[in-house]
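Below you will find the structure I want to go over with you.
Here the complex is missing a single protein chain, while all its other protein chains stay put.
Showing chain A:
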Amino acid sequence: MGKSIIEKIWDQHIVHQEEGKPDLLYIDLHLVHEVTSPQAFSGLRMKNRKVRRPDRTFATMDHNIPTDNRHVINDKVALNQMTTLEKNCQEFNIPLAGIDSPDQGIVHVIGPELGLTQPGMTIVCGDSHTSTHGAFGSIAFGIGTSEVEHVLATQSLWRAKPKTLKIDIKGEMKKGVSSKDIILYILANYGFDFGTGHVIEYSGEAIRKMSMEERMTICNMSIEGGARAGLISPDETTYNYLKGRKYAPKGEAFEEAVQKWRELASDGDAVYDRIITIDANDVAPMVSWGTNPAMTSKVNERIPRLEECETEIERKSLERALTYMGLEEGQRIEDIHIQHVFIGSCTNSRLEDLRQAAEVVKGRHVHPNVRALVVPGSQQVKQQAEFEGIDQVFKDAGFEWRESGCSMCLSMNNDVVPSGEHCASTSNRNFEGRQGSGARTHLVSPMMAAAAAIHGHIVDARTLLAAETVS
């Protein structure tokens, strides 16, 4: 019987096995950011413990960082959290892409960009969207602060072997449909907890044709379906992306690594605990209308009606969500009015995302009722976008062009959506209050966010792509 990539990586990382206990798993790469690490470092200090492998640890600051002028931080508590990270990295000798580093950015954007993320690795970070790194064929998952401390001290974690779920995506994405729509479509159809206890492997024709950026978007939102990790077997696309990156192996070592990575792909006869098959041809641009990512519909559909709910829990959730969102049951999705647009976050802030949004924006103008923000995922993305002139396309259209960080994805800095207003956002969570107290979030792809910015309401981005832009 063959093995899946999940089992292969798992088995390669077992340090210790004992009856009645989870496995002790070696962790190859530990990414650290300012919000979930301070208490872990204090824990080490209290017990006089060291960081076992600073060379396998990498830190950045992204959650709190201002995206307008990054050197004016008025929030003293946030500032303290960032200087605490600097001090901790210094004391424990951990490399840090700090506020002035050209490598700074959202932790899940810079890991791949710097070539830290590699196939076959186990990767953890005190952040649930660590699943992003699975796009490279690694087992990558979010952990809490106690486990951050555990990994710092021991470079390992206790973990019971997860169940495996294969999601096979047949067919090809149509123009105007993106990988964000695919993952939202999966969530809309299978719910917010179908993946609990599983690691997902995404496979199939549609996945093979995707760029690394598109793959990262899908793996990123695995956690929204309850799965801590989602991954994709590596292939030529993966190796081409990694070649020449700062921390990727170089020269002969790279060729050797590729030889090893090739063996990771799941065997044809691998067995999974569960398999789901979807067809990319069925996917349209998706829009979330509720308060969890599974409350999502196709752009040309309507919000469900209360009478359509199958259970009492579902009915209550729908009722609550509609009240919070200020929307009516049965309302057309395209009639949702938008006052804010956010293009950014670890889901959709990479160069390709910005290119796709810019294609929609080019030669058009942001609707007068809309405030629109582009926040590149990293300093490198920002620079490259500026080199290509993408920033100008956005600025000419009336978008604000910002410095890199998490920004309005969770609004820990000053980028907040006011109470009661609607935001078309390329981020990953639409929970109550996520983008600000009372803020109403609609999760969409970069193309759909751009289209909403132009029209002031949700609109099918495909209609804007089809029409010739007047320049």
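The rule is short, and it goes like this: contacts are C-beta pairs under 8 Å (C-beta built on N, C-alpha and C of every residue); 3 or more make two chains touch, one makes a residue touch a chain; residues count from 1.
We adopt the following convention: contacts and distances are computed from a predicted model.
Asker: Report the protein name recorded by UniProt for the chain absent from the figure; options are "NADH dehydrogenase", "Succinate--CoA ligase [ADP-forming] subunit beta", "Ubiquinol-cytochrome c reductase iron-sulfur subunit" or "3-isopropylmalate dehydratase small subunit".
Answerer: Listed in its UniProt record, the absent chain's protein name reads "3-isopropylmalate dehydratase small subunit".
Asker: Which listed residue (A:38, A:95 or A:304) would be found touching the missing chain in the intact complex?
Answerer: Counting the whole complex, the residue in contact with the absent chain is A:38.
Asker: Tell me which residue among A:197, A:244 or A:326 touches the hidden chain in the full complex.
Answerer: Of the listed residues, the one touching the omitted chain is A:197.
Asker: Of the listed residues A:231, A:410 or A:452, which contacts the missing chain in the full complex?
Answerer: Reading the full complex, the residue touching the unseen chain is A:410.
Asker: Can you work out which residue in A:57, A:128, A:266 or A:379 touches the chain that's missing from view?
Answerer: A:128
Asker: Going by the touch rule given at the top, which residues of chain A touch the chain that is not shown?
Answerer: Residues in contact with the chain left out: 15-16, 20-22, 24, 26, 35-36, 38-39, 42, 47, 49, 52, 63-64, 75, 77-78, 80-81, 84, 126-128, 142-147, 149-150, 153-156, 158, 160, 192-193, 196-197, 226, 228, 292, 313, 316-317, 410-412, 419, 429, 431-434, 437-438.
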